[in-house]
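One chain of protein is taken out of this complex; the other chains stay put.
And now, chain A:
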Amino acid sequence: MWLYLTPSRRLLSLRRNLIQYRSITLENSGRKAAVDKVISPFRSICGKDNVSLGEAIREQHGKDESVHRCRPPDVVVFPRCVEEVSALAKVCHDHNLPIIPFGTGTGLEGGVGAVQGGVCFSLRNMDQILNLHPEDFDVTVEPGVTRKALNAYLRDTGLWFPVDPGADASLCGMAATSASGTNAVRYGTMRENVMNLEVVLSNGTVIHTAGKGRRPRKTSAGYNLTNLFVGSEGTLGIITKTTLRLYGVPEAMVSAVCSFPSVQAAVDSTVQILQTGVPIARIEFLDDVMIDACNKFSSLSYPVTPTLFLEFHGSERSLEEQVSTAEEITQSNEGSDFQWARDAETRNRLWKARHDAWYAAQALRPGCKAYSTDVCVPLSRLPQIIVETKKDLLESRLTGPIAGHVGDGNFHCLMVVDPNDPDELHQVHLFTERLARRALAMDGTCTGEHGVGLGKRALLCEEVGPLAIQVMKGLKDSLDPRNLMNPGKILQRGEL
């Protein structure tokens, strides 16, 4: 890129780089002094065992499950309650130190990287499940509670929380990234299922986005602050409690698998199943490359062709109807080998391919890392984008088996790449940009579930446009004027 600049521009660019370098080093030494000053106040707030300067601990808290390199914070604190979070935030605010909230570190977009150093707030000690109201279908949880822990707790109430991203993530972290899962098509994502949040702002103020303790099923009271913070990826405040919408555990479940001669046939079936009003719970797509990987990894023998994995929830009688409707539709789209199962053991066997997809993809090229793309488009554009993407993969000679939540128009290319091959890494980077732009050109989004984090800030500008970015910047300025909350994520430096 640099070579395309004219000489005068090159000089300007060089000067800008030098100034930035100087200001970074000044920042660094300024920050180091500030960090030294805050250790003692931190220790008196949350106890000296809950403040860590150790290198191993800092490194653990500077990376997540993405391909972004580790960017450790200067210090990690482990507050035990919202009062401690607020007091610690005030200290950071007074010393202009960045604040990075940390749940389970299972994000996929580098959201916890401390790009400007600062203080990581690891919230794992706040692990209480509070205020379960089974008759009202709601519960409030602290950030240390993961989705599997909540569902285990709820198991004898007949309720569950259905949003299920791959990892056993912190529920407050899921709220921060507006996470989604395989059954979003029926139960929605975090956006639809967070009713209230307790948030600590950058200056230590504690707010309740829908009012303290409130949990009506619907409201039209004031600005929707709850959904402002959902998906804000720690850039507007630290989420210390979330009130979640619960659902009844399905009476019965049926899983099914069906193979198709083409991507078009599989997606057409998806659209038609949704259009007939079948309240399908999960509808997952695996392309032929992915099925092949799964066959090899799990010793299965599915036909190597685009495949749909379906799951139906409901009463025994309604399931019969749902399954037979779905089967008819798949058959009319030249679907074959329709298998279905009712009992847990056979269902798990049928779905094993889908569950092991991530590992199966990596097993295609041992020693390589996997990176997942995450675009989402309107359903009608899905066949086109998948076909064009597969063509792109072939032409670029990249390994990218596809798995997707087709019911939402969302799919992931699991890019398997050699981390020691800069050329391949570069090719993957260009491919993901082309893919994101392809999705944007089809009225879609560059990130359906994983968030913007570090890697998609430029794409966000293209997606929402400069005017909306200005509004976002205005909100950020108003809630976090010193830009202390998780700097370097969502909005780019130049915009602040």
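Following the convention adopted for this analysis, a residue touches a chain if its C-beta (ideal position, glycine included) is under 8 Å from a C-beta of that chain, and two chains touch if they have at least 3 such contacts; residues count from 1.
Note that in this section contacts and distances are computed from a predicted model.
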Name under which UniProt lists the unshown chain, selected from "Sestrin-1", "Electron transfer flavoprotein subunit beta", "Adrenodoxin, mitochondrial" or "Nucleolar GTP-binding protein 1"
"Electron transfer flavoprotein subunit beta"
Which of these touches the unseen chain: A:I57, A:C70, A:L228 or A:V304?
A:I57
Option touching the unshown chain, where A:H133, A:R155 or A:H426 are the choices:
A:R155
Who touches the missing chain here, A:D136, A:E251 or A:E320?
A:E251
Residues belonging to chain A that touch the chain removed from view:
49, 52, 54-57, 149, 152-153, 155-160, 248-251, 315, 344-345
